[in-house]
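One protein chain is absent from this view; the other protein chains keep their places.
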Amino acid sequence: MDAILLQILNGLDKGSAYALIALGLTLIFGTLGVVNFAHGALFMIGAFCAVTLQKVFNLSFQTIDETQTDFLGNPLKVETPYVEAWFGPELGATIIDWSVPLAILFAIPIMLLVGYVMERGLIKHFYKRPHADQILVTFGLAIVLQEIVKYFFGANPIQTPPPDVLSGSVDLGTMIGFDPNAIIYPIWRLVYFGFALAIIGAVFSFLQFTTFGMVVRAGMADRETVGLLGINIDRRFTIMFGIAAAVAGLAGVMYGPLNPPNYHMGMDFLVLSFVVVVVGGMGSLPGAVLAGFLLGILESFASTTWATTTIPGINQIIIYLVAIIVLLTRPRGLMGRKGVMED
Amino acid sequence: MLGLNKKDTSLLIIVALLTLLAPFILNPFPEGSAMAQFNAGYPDLMQRFVIFGIFAIGFNILFGLTGYLSFGHAAFLGVGSYSAVWMFKLLSYNVIPAIALSVVVAGVFSLLIGFVSLRRSGIYFSILTLAFAQMSFALAYSVLSNPKFNLTNGETGLQVYADDPQILQGANAPDLPHLFGLPMRATYTMDVGAWSFDFNAGYYLCAVIMMVVFYLAIRIFRSPFGMMLRAVKSNQQRMNYTGLNSKPYTLAAFVISGMYAGLAGGLMAAMDPLAGAERMQWTASGEVVLMTILGGTGTLIGPVLGAGFIKYFENIFSKINDNVLHSWFAFLPDGLEDAVVFLIHPFIGKGWHLTLGILFMLVVIYLPGGLVEGGQRLLNRLKRKKTDADDAPSGKTEPAE
Partner (left out) sequence: MTNKTVTRRGVLKSGAVAGAGVALPTIFTASSAAAYTNEPTGSSVVLGFNVPQTGPYAEEGNDELLAQQLAVEHLNGEGDGGCLNTFSSKALQGNGILGKKVEFVTGDTQTKSDAARASAKSMIEKDGAIMINGGSSSGVAVAVQGLCQEAGVIFMAGLTHANDTTGKDKKANGFRHFFNAYMSGAALAPVLAAEMGKERRAYHLTADYNWGWTQEESIVASTEALGWETVNTVKTPLASTDFSSYIAPVLNSGADVLVLNHYGGNMVNSLTNAIQFGLLDKVANGKDFKIVVPLYSELMAAGAGENIKGVLGSMNWNWQLQDEGTKAFVKSFGEKYGKPPSNSAQTCYAQTLLYADACERAGTFNPCGVVEALEDFEFDGLGNGPTWYRGADHQCFKDVLVVRGNENPTNAYDTLEIVEITPRAQVEYDPEHPMFAGGDLGQCNPGA
């Protein structure tokens, strides 16, 4: 029982990242009809926003300490971050400690801008082109973006630890009557889950309860008619692209403490996020979220010893297996609208 | 000739000349000169050009004609390679049975996957093929290489060991892939002055096979079957309404392109008897998509050009390092030399991915029809210039009507 609960928890947590990335991807597809292979790269850029902020906070001046030596035997250069010098050691250390949550504030404008520039500068020219061209150009963009990040940050993963108070783990099991150590879960992963729910909630409320959102939804359903009503739907879609980029970016910022960011993390998520979108139903926002969490949970269960001994290698192929089964039995995906790309 | 019209015949002849004379064409720079870095006329790369050309030609039969975008074709290439190496292990190092089996196995494999995947179209078809291919990769990389049932030898790659049966291997036969005794690696090097040209047996085997399959591709493109496939691309619904079932046609195209991929895989193993699982990864499938689109989807020659373009970058640009750069720009003053090297540095050597990514984007943005369109535009411009020049004097004498 506790093992099952643990894997469900785990799946929800894995699913949070899937859902957030797929949400943006399906939003772009639903509004602009563009298959965006650079979406994983946006997730990666988000994570590197946190890395950058952490590096900025850690910008240091050097003082030479004659009493210590470095690896070549020369006097050691001690580095003190400017933040600590300006705000005093304690406040400075706290700022550095909280750099990941602070990076959210830093990432939102950057990601909106990146999304805006990407749509206006590149994607715009590809609305009328075949999907294959869109895939190729966004794939090229993804390569370029990740190579640029690699050039500046290197290929090695970079640790972005969570704030001290939010690191470590809690024993959830004892709270609901299990033995100690039965359900231990890291605090930051719970934070991530909550964060994902908040973002998903925000996106849905935005689309549901604002006029802007209403127009966008109308545009998703019937772009032409909305255009005929004299509404500049393109402009709104551009903004939605920015929002989709911001969602992916924020997912990346908060993901850093779970697994240290590296330049190819976007590509690692790319195939998977497409599978999530398709399983959920192309262009369906609730579908993307549902499929994200569902696949997260299935993946978690497939990695248990029980599953891998029953079917060897199931943990390697579960995602694809699910995609194949869903596509063959219910081609419009779990929550896709009837008639949308259903053949 | 050979049932082709004049235009296609000349295309075939051009391709034949290009492949047969490749050792000269690809080695334009004298050995030892600074530009020799850009020479591509060594056996391994020439083989790769042709093999990936075959792969892309086959992919184009599916994608270019029917519009079905498969993201899983690398799986057929991988299966072809594995079957070929198994033939080396079990029978002998003769490449004929190996290549034959690789085509057959890839054909059967693509029939299975195609039958299931073609129940959907559009992006769903792409995702289905992607899912099948990724499953094959995951299975080949770890599950099917466990010590109890080692079909693929996993990470290391399937290779021939001394204790393999090789029941048909003759006592005198070469201990590496050969065609009735002619080793695939045999190379004749011709030195002309400062130039050096390699003529490799394996390359010519691949080249001949490519010409044959290129000819087949032309025939398919021009046949009623090809017309039917084009009809699927332009409007499948209308086709269905007329009472035609398009599925057998698309499935046939899928299997044919799968067999092309298997052939390419078999040839790869024949040139170098080791089959690695990475050739089945989705990025490898993506590569052939890139080759086809980059060269020009739906054109006959485009995929071959695209394949050459990408393989050239992968193999030539990745090898340019700072040392080479310094030797090129050594004639500049020191400070300037460093500055130039610093500017180029991010794009070469370990930065070759960046260059490739930028080029993809440029080609897709400015040449939607791929390299073929670029070539046509260039030709047209030249032609126009010529006609302009012709027109200019004649314009004067022409009487006004």
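As written, the chains take the letters A and B, and residue 1 is the first residue of each chain.
Everything below uses one rule, namely that a residue touches a chain if its C-beta (ideal position, glycine included) is under 8 Å from a C-beta of that chain, and two chains touch if they have at least 3 such contacts.
Just so it is clear, the model here is predicted, and its values are computed rather than measured.
**Q** Taking the complete complex into account, tell me which visible chains touch the one left out.
**A** Taking every chain of the complex into account, the missing one touches A, B.
**Q** Pick from A:T80, A:N181 or A:T225: which residue touches the chain that isn't shown?
**A** Touching the chain that is not displayed is residue A:N181.
**Q** Quick one: say which of B:M190, B:M227, B:A330 or B:L362 touches the chain that got left out.
**A** In the full complex, the listed residue that touches the missing chain is B:M190.
**Q** Using the document's contact rule, name the residues of chain B that touch the chain not shown here.
**A** Residues 39, 42-45, 48, 138, 141-143, 145, 147, 154-157, 159, 161-163, 170, 172-176, 178-183, 185-193, 196, 198, 272, 274, 276, 278-279, 314-315, 318-319, 321, 323, 349-350, 352-353 of chain B touch the chain absent from view.
**Q** Spell out, residue by residue, where the missing chain touches chain A.
**A** Residues of chain A in touch with the missing chain: 2-3, 6-7, 10-11, 13-14, 68, 70-72, 76, 150, 154-159, 161, 167-169, 181-182, 184-186, 188-189, 258-260, 262, 264-265, 268-269, 299-300, 303-305, 308, 315-316.
The rule is short, and it goes like this: only the chains that are shown with their structure count from here on.
**Q** Applying the document's contact rule, which stretches of chain A touch chain B when the two form their complex?
**A** 35, 122, 125, 129, 131-133, 135-137, 139-144, 147-148, 151, 271, 274-275, 278, 282, 312-313, 316-317, 319-321, 323-324, 327-328, 331, 341, 343
**Q** Show me the residue ranges of chain B that touch chain A in the complex, using the header's touch definition.
**A** Contacts found on chain B: 63, 69, 116, 119-124, 127-128, 130-132, 134-135, 138-139, 142-143, 146, 282, 286, 289-290, 293-294, 297, 346, 351, 353-354, 356-361, 364-365, 368.
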